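Note that this complex is displayed minus one protein chain, with the remaining chains in position.
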Amino acid sequence: MATTTLEPQADTYRRSWVLDWLTTVDHKKIGILYIVNSFIFFFAAGILALVIRSELMVPGLQFVDIETYNQAFTMHGTIMIFLFVVPVLTGFGNYIVPLQLGAPDMAFPRINALSFWLLPLGGGLIFSGYLFGGAAAEGWTAYAPLTSERFAPGVGTDLWIIGLTLVGTASILGAVNFIATIFKMRAPGMTLFRMPIFVWTVLVTATLILLATPVLAAGLIALFIDRNYGGSFFDPSVGGNPVLWQHIFWFFGHPEVYIVVLPAMGVVSEIIPVFSRKPLFGYKAFVFATIAIGLLSFTVWAHHMFTTGQVLLPFFAFMTTLIAIPTGVKMFNWLATMWRAKITLATPMLFALGFVSMFLIGGISGVMLAQPPIDFHLQDTYFVVAHLHYVFFGGSVFGVFAAAYYWFPKMTGRMLNEPLGKVHFWLHFIGFNLTFFPMHQLGLSGMPRRIADYSPDAGWTILNLMSTVGAFMIAISVLPFLVNVIASLINGQPAGDDPWEANTLEWATSSPPPPYNFDRLPPIHSERPLFFLTHGHGHAPAAGREHDVIEEPEDDPERRGGLA
Amino acid sequence: MSARAAAVDSHDVHVTARESAMPTALLGMLLFIASEVMFFGGLFATYFNARASAAGEWGPPAGAHGLDIVLAGVLTVVLVTSSFTMQFGVWAIRRGDIGKLRLWTALTLILGVAFVLGQLYDYSVLGFGIADGVFGTTFYTLTGFHGAHVFGGTVGLTILLARAMRGQFSARNHVAVEAISIYWHFVDVVWIAVFSTIYLLR
Partner (left out) sequence: MPTTGARSRARSIVRAGGLLLFLMLLGGCLLPPDPKTDAGQDVFNLYILVLALAALVFVGVEGFIVYAIVRYRREPGDDALPEQHHGNTKVEILWTAIPSVIVLVLFVMSVITLGSVEARADRPGVTIEVVAKQWTWDFRYPDGVEVTGSSGRPTELPLPVGEPVRLVIISEDVNHAFFVPEFLIKRDAIDMGENAAPNEIEFTVTEAGTYAGQCAEFCGVGHADMIFVVNAMPRADYDAHMAALAAGATPPPAPGEGDCPTTIQVAAVESIRFDTDSIEAPAGEDFCIELTNNDTIEHDIGIEEIGFDGENVAPGESITYLIPAMEAGDYTFYCTIHPREMVGELKVTE
């Protein structure tokens, strides 16, 4: 019970400032809270990753014991997914979606605040295992029966369950809010097919969250009942079924992986056109591909269970591989957007291209894993670890940084420093590949995941060493980013309303936007209302007066450029 | 640049909620219910999975009393009736008849409470618990989570009734009534599914 004595004046000042943020229901402030909170968790989980990598650098147990190691990768995976990537993208969604729709706020501002505040609470509970005899240590997938009370008696696992349930509830509420906002709060003229792609991806993502997360909640509750009330959902000795957990977890888990990547794809689809000075090629194809991925994602969960011997291999292999097609459509649309474009390699664009090129590798390794005979060899090896980082890190995290560099000027009114941003990108990009590319080979030669130690005779030492060096390089690369953000907040160049000559409505208001976002809205006749204002038909800058009559004709054969 | 700025200025902002059939709050409730459907879907999946792979007879452990289908049947009637009374309340307020709304809401609330109490009574005499084999686990989880939802509904109904007593609803303004009624119907439908699955599909 320490009492802090503060100068009375400072007290009132600070209290009002803090209170303002604690009680805010403004979507922009909540968005920033989301993003800052997520980055704190990112650093925590990243430090756990460094623990993992240090331990694996050379054979032998040098830094931590096995129990600590197991807690480290469990917490690392859990926090990265549930408290970094998902919430940080939700944060950008919170900030940007109402702006892009021309709306003053989210549909349910109070629920919005509630869903944010559940996050630090849930995350805190998950982490608090460290204070009560050890955090959960059964992997982020928490397979039964390893998570039963018998094999994992610690309270850390219960805290993990409760924390995740809260985080899940938060994202369900958030999803309701997003969908309602998108259907109810669009500005006049903003038809569904004029919405920016980012909004579309958020819409599909929110739908996935809405339908997948409750299933995880049901599973978590079942697990909790098994552990604490003598239930037997997953206990084979009294009629339960341990594989049932895997079905439930992956029925949620696979949509979850698209939940973390679709909004990042949306970010990339905003950035590539702007820095190519062209519209996104194949807008509608892109929208339908996103919806197709969403639908398919509910039919493929058992590709995580090929080696359980309990699933229909050809069916799930086929459905899984099928996802390559809509994903490919997106890839090719990005590429076609850059065809005959005028590309500027500003930092947001670099990260966006980093996304495209790295996600490709992760996608391809995913397709390899989707072939059951190959998965028999690779399942639960470092090849899977490589795959998941290429899609999560090479995909989502590159997308997150792209979004951060792209929208920072809008959120703060200040530009980030370009040279520092480029240093960040290249260190990040090289460190990332150095860390995770060797893992493909490690997995192919049989190194299982989730081991704290390996034999020096196995021939895995050099590749592990490279990987560890890469991990520290990633960690260092984050420093220029932090420096950049802080320096810019203190003394950044003013950004103006629209520093990138962008297309969408968030750039039509001041940076940062005023409360309730817009004093005036431009007319909306296409998915690029701002571009339209400046360029009219898109051939030459047009005077901004006749825009009311100019429709951007989507089916006019004359204007359909195309590759052919 | 300046052309654009001028254009931005020249237009008034229309950023009100879209004028369409469904109020935002109602849409929110429907979306929430969609997630609830998936939640119960998960629980039902555990039930069916356990049932499909059960080796012996599927049901309460030997020595227990067995399920009381008569009591469950009565509870079903109670809950289905409450769905009707709820709907009568909705129709009443759509006509602007707040007096009838109070009456029907109170009746619905009483039926809901009766259901919860009946279920608690049922639990107390069943003679097996959640830890008695996988049937016990799935049975209590399914009916328990349904019961919790009914309980949540009764809390909502209480608030609704209080607001109705203060005259806060009218023919034009009663979104909360519509929202709670959808939720209540949903809970009713879930019970019909639970009842059919556990009691009828033996």
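In this document, chain identifiers A and B correspond to the written order of the chains, with residue numbering beginning at 1 in each.
As a working rule, a residue touches a chain if its C-beta (ideal position, glycine included) is under 8 Å from a C-beta of that chain, and two chains touch if they have at least 3 such contacts.
Predicted model only: the values in this text are computed from it and were never measured.
Contact with the omitted chain, checked across A:Leu114, A:Val367 or A:Val483, is made by A:Val367. Interface note for the absent chain: among A:Pro104, A:Gly239 or A:Gly253, the touching residue is A:Gly239.
When you scan A:Tyr454, A:Phe481, A:Trp500 or A:Phe518 for touch with the missing chain, the hit is A:Tyr454. Contact with the omitted chain, checked across A:Gly219, A:Gly282, A:Pro480 or A:Pro529, is made by A:Gly282.
Touch with the hidden chain on the side of subunit A covers residues 66-67, 70, 138-139, 143, 145-146, 151, 236-237, 239-243, 276-279, 281-285, 307-310, 313-314, 317-318, 321-322, 324-325, 328-329, 331-332, 335-336, 338-345, 353, 356-357, 360-361, 364-365, 367-368, 371-374, 376-377, 379-381, 433-434, 437-438, 440-441, 444-446, 448-454, 458, 466, 535, 538-540, 554, 559-564. Residues of subunit B that touch the chain left out of view are 53-55.
The rule is simple: only the chains that are shown with their structure count from here on.
Look at where the CA atoms of subunit A average out and do the same for subunit B: the two points lie 33 Å apart. The part of subunit A that touches subunit B in the complex is made up of residues 102-104, 107-108, 111, 172, 175-177, 179-180, 183-188, 210-215, 217-219, 221-222, 225-226, 229-233, 235, 238-241, 244, 247-248, 251, 508, 516-523, 530, 533-534, 541-545, 547. Of all residues in subunit B, only 1, 3-4, 6-15, 17-18, 20, 24, 27-28, 31-32, 34-36, 38-43, 45-46, 49-50, 53-55, 129-131, 133-135, 137-138, 141, 145 touch subunit A in the complex they form.
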